[in-house]
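A single protein chain has been omitted from the complex, and every remaining protein chain is retained in its original position.
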Amino acid sequence: MNNYEYSIYIPLLPLLSFLIIGLFGKKFPGRLAGILGTLVLLAVTLFSMYVAYEYFFVNGKQGGIYQHLVPYKFNWLAFSPGLSIDMGITLDAISAMMLVVVSLVSLMVHVFSLDYMKGEPRFSVYYSFLSLFTFSMLGLVVASNIFQIYIFWELVGISSYLLIGFYYEKPSAVAAAKKAFIVTRFADLGFLIGILMLAFYAGSLDFETIMKVLRDGSSPQSIAITSASFLGFSALTWALVLVFAGGAGKSAMFPLHIWLPDAMEGPTPVSALIHAATMVVAGVYLVARLFPLFSFNNAALEVVTFIGTLSALLAAFIACTQTDIKRVLAYSTMSQIGYMMFALGVSGYGGEHGLGYTASLFHLFTHAFFKSLLFLCAGAVIHFVHSNDMKDMGRLAKWMPLTHLCFLIACLSIAGVPPFSGFFSKEEILSAAYEHHKFVYVVGVLTAGLTSFYMFRLYFSVFWNKPDKVYDHHAHTGWMMKFALVFLAGFTGVSGFVPFSTFISSDGVPFATANKWMQSLLPVALAITGIATAYFLYFRESSTPEKIAQSFGGIYRTIYRKFYIDELYLFVTRKIIFNGFGRPAAWIDKHVVDGAMNGVAKLTARFSNLIKGFQSGQLQTYVMYFFAGVAGLTLLIIYLWK
Amino acid sequence: MSASSIFFYFVSAFILAMGLLAVTSKKIFRSAIWLLFCLVGIAGLFFWMQLQFLAAVQIVVYAGGIVVLIIFSIFLTQKAGTDLPKPATRRIIFSILATLLGFALTYTIIARHPFSARDTGPLNARVNEIGSQMLGTGRDGYALPFEVVSILLLAAMIGCIVIAMKTPAINLPGREKKGEPEKLETNSMTV
Partner (left out) sequence: MSQIPLSHILFVSTALFFIGMYGFFTRRNMITMLMSVELILNSVNINFVAFNKYLFPQKMEGLFFALFIITIAAAEAAVAIAIIINLYRSHRSVDIEDADEMKY
């Protein structure tokens, strides 16, 4: 398939722009760095769309099944004849879809930032980091080898660190960047161990080979991995759970979610790109990529489901209490990713049973657009109000009409109101849950209601609420910002109508989904209830919300404090790890290791002190030694020499 | 016990006593005088051995030259009146031990050795014999050592003058910045 030759340019062009903008960007006049970055990304987007078009509509299917293509493969580091790290490009349904999503959202963020970051002294540095991130994320989604995914995983982590800590003069930004990096790095420990286990048993690091070998129930490797067990779980379960742990860290699942709210210290377009639409879904993408293996192992799937559900519910609760716009959106991201995770968890494999898989990726697709739209609108609002807190905002519907409209569309979408895209994807998730796991379905519906409540709480507080509020300047949202907002709003509107399951399914075989209208009634009704509640509480200024919060008292405070999870982490780290391991280790290093070296030095010094008397410069001492030598030699020669 | 034996023992005792006093006396000037007496005693010993010329040379050069030189240097270093410091007790003990050990070792070896004379006869050490052999150039002639020693004496004389010379005051580089250059005495032997 030589039509896929272009696919190599997709990750490499952003790398090139990173290098050029990074090395020479300071000398570029005005916004040239940004324009260059945006143009490169435009090319990348066009390539991605072309590749996706070729794959989905022209020749991706063979025999009715979407193929797993590997147009490029380059043997990089061979550990042994069978085991090697290859760098390559994999094209299959999910990677083609992700290419489109990542490049489109990144393009919109580039365009938005041309106006948002105008006047920023480190403008070119910002764009070079954005290009680095785009390169890393694109490399991640097309990885053909599990180690390659790990390499790009870390690269994405670095880009995230650089971008969160972009305003490095602020200590809170620096702390947030460190926290994000450390938490995800800690999760990646599990990921690495999982990779090593899979590589050990499968004898290869390639996705294709791993899946083929381990899925086949009769192959010796598969028997080995399922029979070796540790603490009652098979090695396959451990490997998959550990790999999922890495994904959970990157996707901010409970309990590794603590970095995501703090990551909002970065510039808002960065939050839109990385922490809403692309990087945080890397965990979901990983599980989807390894889904044939996961579906083989029920224990791992149960872990995925449990964590996803818990995260979705927890985040929804916390989001109801937060007052910072970006924090609300961060928790809502965590909640929606929880949806995607448990959708994968409840999914079966093959055809109709794989509805959860398709639904999860469909939600990923729609979520990318409406979440980045939400963040970019928040960015425009913050740009105007110069504050992140909802208390400083109000009545912006009159002052920022276009932003208001886009935000409303996105909110309706996330709440699951038809005919917007969120409705379709959320319905598929809920129906997949209904089929397989009723308890998860109930929690999902409850969370949907909470979602629409807190999103509209945000909407009403920001755009209505204070009828008399006056701002002292006019909004000057640049036309590029407006363009990005409108484009994304358009996508949010139409992307729901894409017949997703004809493209993406767990085993490559397209299937048709039926719309179960009756089943959708309950969630939509709950969504409308949530909107109405928010309207009554927040449309006009009133003290009812505070009274309700007071009446919940301690529970409200616990949720407001994010369930004290951060405090728990700090306690464990400070009291247990630092005091228990760090201090003794430092003591040993200082006193035993350094002490041994110093001891050797002191011994040498003491010995040299002892014998330095031989060179005292005292003539009479010399003479005495001289005489002693002569006398000794005389005695020796006369009496002992025979 | 003839008179010469008594004389020998007396002179030997005198020499050793004076020597001991010279090395243990606390006052430096007295030490120099004890040394003088010791050297005169040695000259007496030479007289007893009928080496009159050598004894005369000993008195003239040693007692009259070197001891005087030593006394001059005592005055030059302004130590005439003060007492000498006593050395550390450890050192005295070690020195006594070393001395006694050395003496015992040496004298044991000497006493056991039978020194047998090759030929007999008195030693003829008249001055004209000494003179003619000193300046003789044949076998047993000491003309060459005589000349070498004279060059040595010349070198010693020049060396003494140069070493003990007071060099004139010079200005050290780097001190000019302070304004007035300081005058320093240096002992640079940059010959």
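To keep things simple, chains are lettered A and B as they appear, and every chain counts its residues starting from 1.
Here, a residue touches a chain if its C-beta (ideal position, glycine included) is under 8 Å from a C-beta of that chain, and two chains touch if they have at least 3 such contacts.
This is a predicted model, so every value here is computed, not measured.
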item: Residues from chain B at the interface with the omitted partner, ascending; value: 2, 4-5, 8, 12, 15-16, 19-20, 22-24, 28, 31-32, 35, 38-39, 42, 45-46, 48-51, 53-54, 57-58, 61-62, 65-66, 69-70, 72-74, 76-77, 79, 84-85, 87, 91-92, 94-96, 98-100, 102-103, 106-107, 110-111, 115-123, 125, 129-130, 133-134, 140, 142, 145, 149, 152-153, 156-157, 159-161, 163-164, 166, 185, 187, 189
item: For chain A, residues in touch with the removed chain; value: 615-620, 623-624, 627
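The working rule: only the chains that are shown with their structure count from here on.
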item: Chain A-chain B separation of Cα centroids, rounded to whole Å; value: 97
item: Footprint of chain A on chain B - complex, ascending; value: 91, 94-95, 98, 101-102, 105, 109
item: Chain B-touching residues of chain A, taken from the complex the two chains share; value: 620, 624, 627-628, 631, 634-635, 638
